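Take this structure first; my questions come after.
Excluded from the complex is one protein chain; the other protein chains are retained at their positions.
Presenting subunit A:
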Amino acid sequence: MHGIKRKNFTQELIKQKKLKDQAKIKYYRELNNQLLIAYKTNHKYDLESFKLTSIILDLNPELNVAWNFRRKIILNYFLQNTDSNVAFDWNQELNFTMLQLKRYPKVYWIWNHRTWCLRYVNDIQMWQNELHLVDKMLAVDARNFHGWTYRRYVVSQLKKNEPSNSDLLNETEFDYTTVKINKDISNFSAWHQRASLFPGKLSQLQGYSAKLELIKNEISYLTNAIFTDAEDQSVWIYLKWFITDATIVGILQTGEGGDGYLNVLKQFEDSIQIINNDEIEFSGKDNNWCLKILIVIQTIFFDKLQVEKGGRTDDRRIMLEKLVEVDPLRKNRYLYLLK
């Protein structure tokens, strides 16, 4: 049970609930027995059994055995029947699961059933409809991971159906993450998706300067994001990925006489220091995510790039000691890194 408030029932209320439940239990158990007998004992694959699964799934969408029976009826009855009067209406089936998903957007079995159906339908118009549906689902709950997983699946199927459209789809999906992030900068589901799409978007571009321009645009988008909300970890996790991703680093390293990557890191370091200084001025304390990412940047400087220190100091130990103070929940991680 997730997110159900505890009620402190009085004895009287418990009595009333039990009385009310009696009738519901009787009805549900009768249907349940009918279903299991029709399925397991009689293998009764017909319209009547199909309707029975609809009724019971309406009461309990978690009843996996009813979904299984329903699928077997579709396979062994509807799809075997050559009489066009009983031709199976997949749209109606999709509609049934859509109504269920609206009521229960987090039930795995319903998503599973929908995916199962689509394998049998598989036409381009339908996949496009699915993309609209998942748009609506993610508009209601922008973090529903079933929705995001389903979205990736739908897009992969659209690409399979029309490979020539792949680049365009990558483009629109990337823009979709921008829309979601602009609406809520803490939507890590969207940041995650952005990180998986960005390298593909880079490889689509021809020529060094076009690629570099895309990277520069992303840098300013990110810089803007950390200035907007320096408390939220989503953007920082993305930033950490962005400055270490092999494709991005490779492109940056070939520019500016080999210093392109170093310059970008320095640029981020400066921005993060400004944000942290503002925070110190405002609250008297360091921003812990600023420190965490500054440490990542310094680790790249000193351990990976082995830049000449010339005037630059390695502050990692000092920052870790500060983190022990400002982020005590994770104190032991910092002590581990200090060792």
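Please note the rule applied: a residue touches a chain if its C-beta (ideal position, glycine included) is under 8 Å from a C-beta of that chain, and two chains touch if they have at least 3 such contacts; residues count from 1.
In the analysis below, contacts and distances are computed from a predicted model.
**Q** One chain isn't displayed here; going by UniProt, is it "[RNA-polymerase]-subunit kinase", "tRNA (adenine(58)-N(1))-methyltransferase non-catalytic subunit TRM6", "Geranylgeranyl transferase type-2 subunit beta" or "WD repeat-containing protein 74"?
**A** So, among "[RNA-polymerase]-subunit kinase", "tRNA (adenine(58)-N(1))-methyltransferase non-catalytic subunit TRM6", "Geranylgeranyl transferase type-2 subunit beta" or "WD repeat-containing protein 74", the name matching the hidden chain's UniProt entry is "Geranylgeranyl transferase type-2 subunit beta".
**Q** Which candidate, A:Tyr28, A:Phe50 or A:Tyr77, sits in contact with the chain we can't see?
**A** Looking across A:Tyr28, A:Phe50 or A:Tyr77, the contact with the absent chain belongs to A:Tyr28.
**Q** Quick one: say which of A:Asn8, A:Thr82, A:Gln125 or A:Ser164 touches the chain that got left out.
**A** In the complete complex, the chain left out is touched by residue A:Asn8.
**Q** Which residue, A:Asn81, A:Asn112 or A:Ser166, contacts the hidden chain when the whole complex is considered?
**A** With A:Asn81, A:Asn112 or A:Ser166 as choices, the missing chain is touched by A:Asn112.
**Q** Out of A:Phe50, A:Tyr104, A:Phe174 or A:Phe188, which residue would touch the omitted chain in the full complex?
**A** Within the whole complex, the residue contacting the unshown chain is A:Phe188.
**Q** Which residue from A:Ile237, A:Leu262, A:Val307 or A:Val324 sits in contact with the chain not drawn here?
**A** Residue touching the absent chain, from the options given: A:Ile237.
**Q** Touching residues of subunit A against the unshown chain: what are they?
**A** Residues 1-8, 17-18, 21-22, 24-25, 28-29, 32, 36, 40, 59-60, 62-65, 67-68, 71, 108, 112, 115-116, 119, 143, 145, 148-149, 152, 186-189, 192-193, 195-196, 232-234, 237, 240-241, 245, 328-333, 336 of subunit A touch the chain absent from view.
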